[in-house]
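For this view, one protein chain was removed and the others were kept in their places.
By letter and in written order, the chains are A, B and C; residue numbering begins at 1 in each of them.
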Amino acid sequence: MTTYIIRRLLYCVPIVFGVLLLTFVLFVVIGGDISIEIAGKGASQETIDEIREEYGLNEPLFLGWDSQFINHFKNALTFDFGRARDRELVIDKIKRGVGPSLALTVPMFFAVVVIAVSLSLVIAFVHGSMWDIFAVVVCIAGMSVPFLSFILFGQYFLAYKWGLFPIFFSSDLTMAQNVALPVLIGVAAGLGGNVRFYRTVMLDEMGRDYVRTAFAKGLSARRVLFKHVLKNALIPIITRMAMAIPFLFLGSLLLERFFGIPGLGYLMVEAIGARDYSVISAMTYISAIFFVVFNLITDICYSLVDPRVSLE
Amino acid sequence: MDRITNKKRDLKSMNDNGTLLSVRDLSTHFFTEEGVVKAVQDVGFSIKRGRTFALVGESGCGKTVTALSIMRLVPAPQGRIAGGEIVLEGKNLLELSERRMREVRGHKIAMIFQEHRSSLNPVHTVGSQIAEAVKLHQKRSSREAWTDAVEMLRNAGIADAAERAREYPHQFSGGMCQRVMIAMAVSCEPALLIADEPTTALDVTIQGRILDLLDELQRENGMSILLITHDLGIVAQRADDVAVMYASRIVESADSQRLFAKPLHPYTQGLWESLPRLGFSGRRLRTIPGVVPEPLRFPAGCKFHPRCPKGRSDRRCQSIEPELREVEAGRCVACWHARGYESTL
Amino acid sequence: MSERKQIIETRRPPKGRSLWKDAAGRLRRRKPAMVCLGVVIAYFLLAGSIHVGEFFDLKVGPTLWAEQVGRSYAPPSSKNVLGTDIFGQSVLRKTLYGAKISITVALCASLISIAIGVPLGAVAGYFRGFVDEVIVWLYSTLSSVPYILLILAFAVVLRDKTLFGYKVTGITAVYLAIGLTSWVGICRLVRGEIIKHKDREYVMAAVSYGCSRRRIIFRHLMPNVLHIVIIDFSLRFVAFVHAEVILSFLGLGESDRPSWGAMINDARMELSRGVWWQMAAATAAVFFFSLALNIFGDALRDSLDPKLRIQ
Partner (left out) sequence: MDFALKFLSILFVAALASIAGCDGSAPVEEPNEMVLHHVLYTKIAGLDPANISDIYSRIVASQIFETLYDYHFLKRPYELVPLLAKGMPQISEDRLVYTIIIKKGVYFQSDACFPGGKARELKAQDFVYSFKRIANIKTLSPSWACLDERILGLDEFRQYTKSCAGAEDVDYSRRVEGLQTPDDHTLVIKLTKPWPQFIYSALADTAFAPVAEEAVAYYGQDIISHPVGTGPFRLNVWRRGSYVELVRNPTFRVEPYPCEGESGDAEAGYLDDAGKPIPFADRVVWTVIEEYQPAWLLFLGGKVDAGVIPKDSFDEVVTAGGELTSAMKDRNIHLKTFSDPSTYWLGFNMADDILGKNKPLRRAISCAIDRERFIELFFNNRHLVAHGVIPPMMSSYNPEIEEKGHARYDPQKAEELLAEAVKVRGGKLPVLKIAMPGAGTWFRQYGQFLKRSLNAVGLEVEVQYMDRPTFQEKLRAGSVEMFASGASAAIPDAQEFLSLFYGKYRAGGPNAFNYSNPEFDRLYEKAQVLPDGPERRELYQEMELIVLEDCPAAFLNHRVAYVLRHDWYKNYKPHAFAFGLSKYRRIDLAKRAAYRELVKKIE
């Protein structure tokens, strides 16, 4: 087990290297220099030069120990992302955004998983009937509506017209009140694709031979579904969940923007608007790290759920 | 097996005491995008208590679907039992509610599947999978059910049954899995055990042991066995009665001795001749020319006629499908050229 | 093998009938899928005809979207079926025109991702070894960054840059960003499929009579994995259409001409003054297009590769 984890961690090294290389090429080599914007309107050339020095933009790209290339790696590995355009430490910004983002995405994520898995179980029950077809059509329809429209209509009707929820993030309200509507919208928008996915998983499992055996034993459909199908289906479900978890930290770009939730998604939108490469680069790097770590955790989870998998 | 009958005669044998299960005019269809696949058509036979009935035929001829129809486990929504009766101990299974049917499954009729490994749930221990059925049908507590399950495994010839019951299917070899399946099937002492190709994927040495185990259990419990196989050697050794299926119909049936002694249907004859037999060394094995027709493209008339030495040139064989008729006592065949076939009308 | 699978097996094409003909036959029997195919074709034709119309400078329908047809924010009426926007432009024309932008973006992005993903996947799957490791490393790296973040990063960085003497503006940045980031999925699929196929007898046979490696990959292996590419393409197309909407919203997409994303974005201000038609029109346009694509894509997958989903 330990050797397995160590091996997997070593395997992560080239990936992390790759991500750093990618962010370097994207933001330093192609992205270029934003010192003029930092300096502000009508700033003198000497101020711009000074800013270039402060942000290390005047160093050579590749050559030498002090090159931007080396510094990029050094800083990322020590989680020192420097300061954003507004002089706040990037890492502080990210730390600040994680909480609200999680407050939004985690309930959304769990609600979607719980509802989608239960619905897909129900659909697996009535599989082949009109209800099943109806559910599939509704799912595909739900997937086809643009996410932006979900948000706009939700915000307009539920919050603005009917006043059921706050329209915008407000410090006067509890976090639960603030995220209620975004979570609802996120769940509504995410349900279609998820139900469809889990339905396929369930039906895949339902078609397996052991299910027939279970029926042949005289078990009720309910027992077969819950005891036999669900536990097997848990493997793809957990895979999907574990793959989604690193993204939870990122929050939701659009929901946060529309509802003013000061999370990482919002931070991202702002950074895009201001071409704040240091923030985008740091977010890319950190989310990749999360992804790699959660990949590892997923593999370990497999061994817990699936007796066939052992980590040797 | 004493009677394979057509509709009219069958009514007489309704109250035959020796009959455990009788299937009449069973038709099972699959409704696919390409059209209706008639996987089982007008199949009828009956199984006597304590005896082994073999259903023989090539892959895809409808044997397994027949077995699944008896269990009422034809995969919905495409598959549907289109007609007929399946009478077990005087009750028509097709008329039972799903709830009553559940009491039949596993309890009265148990089934062993061909794919022994994938038929076991990979994420549950084998013990718990056996105990599950025991608990349900015998109304035992969990602990008692477990003890029973271990006992069953031991009876099925698994050493260290107590430990191995805690293991998962993937830790078992193929033969062992089949033993587990058998243990699970007989755990509730069913009246009928359906064994669908129980030995197909196994080594020859293990095949014999599994079949011996089935024989043994049959002797102990006095259950009937519906043996589904394509292996005529097994049929010859183990079956009391035999029905031969070809392209979703039964083409010939009789008790095994008579059938083996003198097959009437050209298909059966073909099968027999392709079987290597002791004492006939030196004779070249014959094969049946052609392939099994696709279910959606069954030929008109007798479905066997394209492959049949007689039917290929016979107009009647090409246009009218012969039905299954009793040509002598306990002996049925569906062939225009079979001796005594036309005189039965 | 269970009886059910046997049935499906027996439905598989007998030798001599091609996979494609068979799939087409199967597809044709599905009424809803054919209706959806019709819708998708209609959208494509619309987009194509707008391209043509603009090229020849024809003054018809959608190419005249900029024309003022009524007052500012006129509600839907018999004259302007979908109402007008802030400048009195016809929302209907704008919506139709939006099809061009969306489909152009999705098509270009798909072509880019296929052009990168398929050859890389094939090479990686066939040669394995070091080449494979490098390609796997490349796509593992890309896939370890959240997709939306990656697209945004590319779009932001590429926008207004001059690459190889070509200036990247507006929607070019969008489809470059989408295309350069989304080849990973198809690359992975093709690689897996090639690995599965490369030890099959027919490849062995080709090797045995001295085919070049290029010939083996492109003449023998590719046709056998092509259906995977087609299926992936049909399903990914929807995702690209939605991505364009989101990027436009974030101001990274087309801004000078009407696109569905830009229309929805404008609508957020207008909704509160009761102007719902622009929003509704753009939403409906995206909805029907992706609904049709989704259903057709599913049907296509089922008929091209029934093994992918057994029910």
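Basically, a residue touches a chain if its C-beta (ideal position, glycine included) is under 8 Å from a C-beta of that chain, and two chains touch if they have at least 3 such contacts.
Since we're looking at a predicted model, the values are computed, not measured.
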**OP:** Would you mind listing the shown chains in contact with the chain that isn't displayed?
**Re:** A, C
Subject >> Full-complex contact with the absent chain, from A:8, A:223, A:240 or A:275 >> reply: A:275
Original post:
Touching the left-out chain: which of A:21, A:106, A:138 or A:188?
Top reply: A:106
Subject >> Missing-partner contacts on subunit C, residue numbers >> reply: 66, 68, 72, 86-87, 159-160, 169-170, 251-252, 255-256, 262, 265-266, 268-270, 272-273
Original post:
Since one chain has been left out of the picture, which residues of subunit A touch it in the full complex?
Top reply: 34, 36-47, 50-51, 54, 83, 86-88, 93, 96, 99-100, 102-103, 106-107, 109-110, 160, 163, 166-176, 179, 231, 234, 238, 245, 260, 262, 266, 272-275, 301, 304-305
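One rule holds for everything that comes next: only the chains that are shown with their structure count from here on.
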Subject >> Which of B-C and A-B has more C-beta pairs touching across its chains >> reply: A-B
**OP:** Please work out the Cα centroid separation of subunit A and subunit C, and write it as a whole number of Å.
**Re:** 23
Original post:
Using CA atom averages as chain centres, what separation in Å is found between subunit A and subunit B?
Top reply: 53
Subject >> subunit A residues counted as touching two or more neighbouring chains >> reply: 127, 207, 209, 212
Original post:
What positions in subunit C touch 2 or more of the other chains?
Top reply: 2, 4
**OP:** Using the touch definition up top, name the residues of subunit A that touch subunit C in the complex.
**Re:** 14-15, 18-19, 21-23, 26-27, 30-31, 127, 140-141, 143-149, 152-153, 156, 160, 200, 203-204, 207, 209, 212, 246-247, 250, 253-254, 258, 268-269, 272-273, 275, 277, 280, 283-284, 287-288, 291-292, 295
Subject >> subunit B partner contacts - residues on subunit A that touch it in the complex >> reply: 127-129, 207-210, 212-220, 227-228, 231-232, 305-308
Subject >> Contact footprint of subunit A on subunit C as seen in their complex >> reply: 2, 4, 137-138, 140-142, 144-146, 148-150, 152-154, 156-158, 161, 238, 242, 245-246, 249-252, 260-261, 264-265, 267-268, 271-272, 279, 282-283, 286-291, 294-295, 298, 309-311
